[in-house]
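Quick one: this structure, given as structure tokens, is what I'll be asking you about.
Missing here: one protein chain of the complex. Every other protein chain is in place.
A and B are the chain letters, set down in written order, and residue numbers restart from 1 in every chain.
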Amino acid sequence: MMRKSRWKIYNQTEFYLFIVLIVLSTILAFVNPKFLRLENIFDLLRNYTFLGILALGQLVVLISGGIDVSFTAIATVSQYIMGVIISKYYIDNILVALAIPIPIGIALGLVNALLVYYTRVHPVIITISTLNVFYGFLMFITSGRWIYKFPPSFRNFVQIKILSFTSAKGTPYGLSILTLFWIIVAVMTWFILKHTNIGRKIYAVGGNLEAARRAGINIFRTYIFVYCYMGGLAGLASFVQAQLAQIIQPNAIVGKELDVLAAAILGGASVFGGSGTVPGAILGVLLIAIIKNGLVLMRIPAYWHQVVMGAIIAGAASVTALQMKFKSRRMVRKNAD
Amino acid sequence: MPIKELLNTRMIFKKTQATVLGFILIFLIILMTIMTRGKLLHLSNLQAVAFQLPLLGTLTLAQMIPMITGGIDLSIISTANLSGIIMAFILTKLSGWYTTPLAIVVGVAVSLVVGVLNGILVAYISVPAIIATLGMMIFIRGVALVLTRGYVIAGFPDSFVFIGNGDIFGIPMPFIIFFALILLMLLILNKTRFGFNLYMLGSNITATEFSGVNVKRVLFNTHLLSSLLAGVASIIMISRFNAAQADYGQSYLLLTVLACVLGGVNPAGGYGKVMGVFASIVVLQVVATGFNLLGFSSHLANALWGLILLIVMLINRMISKAE
Partner (left out) sequence: MEERISHFLILRNINKNYGGVKALEKVDLDIMEGEIHCLVGENGSGKSTLVKIITGVVKPEPGGKIEIKGESFEFLDPLTSFLKGIHVVHQDLSLFPNLSVAENIAIHEHIMKKSGLVNWKRIYEVADRVMKRLGIYIDPHIQVEKLSVADQQLVAICRSLASDAKLMILDEPTSSLTSREVERLFSILRDLKSRGISILFISHRLDEVLDIGERITVLKDGKKVGTFRKEELDKKKLTYLMTGRELAFVRRSKGLEKKVPILKVENLTKYGQFENVSFELHSGEILGLIGPRGAGRTELALSLFGMNPPDSGRIFVEGKEVSFKSNRDAIKHGIGYVPENRLTQGLVLEQSVKNNLVITILERILNDFRLIDEERKNKVAEEMVRKFGIKTAGMDVAAKTLSGGNQQKVVLAKWISTAPKILILDGPTMGIDVAAKESIYRLVSKLANEGIAVLFISDESSEVTANCDRIMLMKNRKIVGVFKKDEISEEELERRIKE
């Protein structure tokens, strides 16, 4: 009896997402068999690590009842500073490169946290503002100059693979080390949300802010954690993106906010807070990856992708909204009179 | 719901705030005037303000209405662009006396269609306005890209271009349109049942529904109206620039929210006056023109807008704490 109800909960969003994922993958495999090739899958995972890491950060913010649209700007700033340092001072040490954007991201996330807490204004308005402040000032100072002269350690890092194979043609492929980052972040986020006090407090704050306050939960500290976590992950993700592109273009990342939000919401995180899981966020990203991959394999022009994305967000949100409607109708009945 | 609790900003918007905000904005104007060595106040520049203001103004009015319900409309810029593009097709592909009126009608119709979609999502399916309009924004932007493939469509008939650039007795045409819209909004918000119900709904949707108000219809009309205004904005926009493109003016989105909030619209809903918003639009446009004169790039301008909004929010909070 007791065990059943725990697994029942899993029978919800994540399960359906998984089914949809399988169905879509199957369809795609039919349309273009190349899709299921291990090579393609590893590539997909590598290319979506950026989105995947960001989605996990956004998940944490959403669970706490907030939202952050400034993470693309945070990523851009972190990435740029890293780029400037390692290329100007020719630091041929990948660990240093990795160590730069994360603290910067955390610091910028801190700014968000302070503003959200102190002004009590909806995070969407605060983070739209910080997005413009961070990005605007960066562009102003740098005039959007690209950075592309990287030391060899930076250039080589992206080639590293965990698990290598060689294809029939002789070209090597495998699970990229960048994907490993995603996996590590996923495991870490899952662990934090499920097994640490701060993680459970995030759910509590998102579930009932007033009750959290009354119970003595330090809301301020919770917000700091949440927004700094997002910022730090944005920094890490920006490293990944720079690795993949091997060029830093300041205007490359801003604009992708919506993809990340779409992934998180598809994955079951609610805008109202209090719900969302790591598996859900991962499935959300994978779903978007497969949809986009599918669109490409079906030779649908790039312009149509946005159309599809928008329709999906609206569709997924509608389904969630309708679900909530029917759920609340049931609850009213239960608490009759 | 945590967001709603966080949004206890209802307390923040009172008369003292309005006065302080007024001072901030005047301070900005004075600062700009000094920095441009007085050029800001030259007639030609003020005229430029009068020409540019209607676009920001109309878009802000479009944003104001959903904000009074406690929501937001992220899709207004994309809607304006899409309307503009479709109008542009008509204007460039057809010729004849009917081209301009036809384009206008179609442009407005397109924006109405978007409004209907937003309305259905928010009012009847109960998707939160942020997400619904976010999805629509992406969707519409995609449609716009598909239609234009990234190209700019330019070259409209003179009769159409007049709307954005001509003047009647020295008053710029767009300004006349905007002024008419202000009057219309004053009427709608203060004198109609819809306006009345809008404010009540924004304050407490449950009690409003229990009082026999068709809240679904009010929400639906809210989005219809805001998209409609976006459509009018697009007429002003593309006629001024004599061109239409898929992704123009995204930075305006922040500005419309800023203008509303500065003008006394409470993001939590239920409060906001047209004249307040009008005043903030004027000041913001003057500041924007000042930015222009000072040669600020759009990026710097955006950064400053963000900064201003944050400072205003902080000051608001300090004031309400002091009270």
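Just so we're on the same page, a contact is a pair of C-beta atoms (placed from the backbone, for glycine too) under 8 Å apart; a residue touches a chain by one contact, two chains touch by 3 or more.
Predicted model only: the values in this text are computed from it and were never measured.
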Displayed partners of the chain not shown (whole complex): A, B
Selected from B:Asn81, B:Thr100, B:Thr133 or B:Thr208 as touching the chain missing from the view: B:Thr208
Candidates A:Gly83, A:Gly105, A:Gly207 or A:Gly310 - the one touching the absent chain: A:Gly207
Subunit B residues that touch the omitted chain in the full complex: 10, 187, 190-193, 196-197, 199-200, 203-204, 206-214, 270-271
Contact set of subunit A toward the excluded chain (per top definition): 1-2, 5-6, 9, 194-201, 203-204, 206-208, 210-212, 214-217, 274-275, 331, 333-337
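Going forward, only the chains that are shown with their structure count from here on.
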Cα-centroid distance, subunit A relative to subunit B, in whole angstrom: 30
Contacting residues of subunit A [partner subunit B, same complex]: 64-67, 115, 118-126, 128-137, 139-140, 205-210, 258, 261-262, 265, 271-274, 301, 303-315, 317-318, 320-322, 324-325
Contact set on subunit B toward subunit A in their complex: 1-3, 5-9, 12, 72, 121, 125-128, 130-132, 134-143, 145-146, 149-150, 251, 253-254, 257, 261, 267, 297, 299-307, 309-310, 313-314, 316-317
